[in-house]
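Rest of the complex left out; these chains stay put.
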Amino acid sequence: MQNSNFIYADNAATTKLSPQVLDKMMPYLTEEYGNASSLYDFGQQARTAVENAREQVSAAIGATAREIYFTSGGSEADNWAIQGVARAMKKKGKNHIISSAFEHHAVLHTLDSLKAEGFEITLLPVHENGLVRIQELKAAIRPETALVTIMFANNEIGTIQPIGEIGAICKENKIIFHTDAVQAVGNVAIDVNAMNIDLLSMSAHKFHGPKGVGALYIRKGISFRNLIDGGSQERGRRAGTENTPGIVGLGEAITIAVSTMDKRAKKLSAIRDKIMDGALKIERSRVNGDRNSRLPGNVSLCFEGVEGESLLLMLDLKGICASSGSACTSGSLDPSHVLLAIGLIHEIAHGSLRLTFSDENTMEDADKILEALPPIIDRLRLMSPLWEKIKRKEGKK
Amino acid sequence: MYTEQVMEHFTNPRNMGEIPDADGIGEVGNAKCGDIMKMYLKIENGIIVDCKFKTYGCASAIATSSIATEMVKGHSIEEAMTLSNKAVVEALGGLPAHKIHCSVLAEQAIKAALADYYKKQGIDPEPILGVTCECESCESCGKHH
């Protein structure tokens, strides 16, 4: 399937399951199939594995094991966190939520539903650099603010928010603070106590863990409602027979990710910077989002006069897997809400390219991408009546 | 996602480019929506002797433009007028549901080029072709979002 020319540069969409992680999962995919909630010894072995993973996850973010709840992924964690807190706080007369304009759809669509139920939502602007401003957060706070939910790192342009500062302000104002850390976990150091984070979402497949499993950290003492009711799994807060292999995989993956984080960050930011610098040599190109406060493995570019899907497919034909806009909406025609939120006009937002790297990538990949990119851009621009117009206008100036 | 035919036309587009002395030029779509198709026609004795396109857009926009040029080239104006987006879709072996609008654009681009041809001949195209899409806003294309 994959040949030597294959470059996977879409690690923000999903990552390869680490063989080391799969090894740890294998017993639970074969002989250790007991139900973790069963009393007999065979079930209790699965229970032990689940609780070990809970320890691993909590250790990775500075929480305690009892504050970790396993979910089916990042989307469920986001939905649960926001709905769960909102519904609990509504009873206390608090119905205002602050978020940002370029959150993942798992957050934004959940907020839409809450809006329809009568909640008031403030979306902070993220400006050209893709960062919220602390002053604007402060100004948005009201007595009835129940929740602030601001993502740790953006999935498309990779910008990292000032989470510690946001947490401090929330604490000061006694507002619950949730962060969607799906892109940050394993890539950025996280300490829920130092950062005053009350709830945090993560998804295993973003850091070489298995698909279909994630976790929600909920600080002890926070009142929240369940999203999935039923059996007494997860201390009665999230029903469903435990996905033991998935949970074991999550625990192992996060442990590896955190222990290799610093070294990886160094390597990936070198690849990233090389591609950003190289791509900017192409005329009418731009880098999206702050260059410094950004994920080590994230490159986000726009090329004027070029449409993203065509660009992607041309790269695909060269064996390069990348994305344009976020993966889950890349079937859609609308330009990315993230790029619009940082102030790009539609015609420029349409020409976006996201390259996201993992430890499997090399500097050679960067070279190959920088070699493949210019002729593709040239070719698409040659076909493009929009490019023609841009050049014509340029000529007139 | 795409059929082989779509990928074939996307990677090897036919008749890509401009006709400097075109008899009719039509442009539909707009940058905001993410697709612009521009069609150039060379017409002699009621026959489309040459047809070229330039397209800014997704793979299916490029592929539908490409195949549409092939479907009208060498044919009479009357035949070209009846080119339907359905025929374009069929010729490509199908398109994903959310990409059908590209075939509509291709049909309209040809019609816009024909309308331009008539206008240049001093003939009002409306009674012949109906109102052709100007595509100043996304909504006018009937594109679904």
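Going in written order, the chains are labelled A and B, and every chain counts its residues from 1.
Note that a contact is a pair of C-beta atoms (placed from the backbone, for glycine too) under 8 Å apart; a residue touches a chain by one contact, two chains touch by 3 or more.
Please read these numbers as outputs of a predicted model, since none were measured by experiment.
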Complete complex composition as a label formula, though a single copy of each is shown: A x2, B x2
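The definition used in the following text is that only the chains that are shown with their structure count from here on.
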Between subunit B and subunit A, distance of the C-alpha-averaged centres to the nearest whole Å: 39
Residues of subunit B defined as touching subunit A within the complex: 1, 7, 10-11, 13, 16, 27, 31-38, 54-59, 61-62, 96, 98, 101, 143, 145
Subunit A residues within the subunit B interface of the complex: 305-307, 309-310, 313, 317, 331-335, 346-347, 350, 382-388
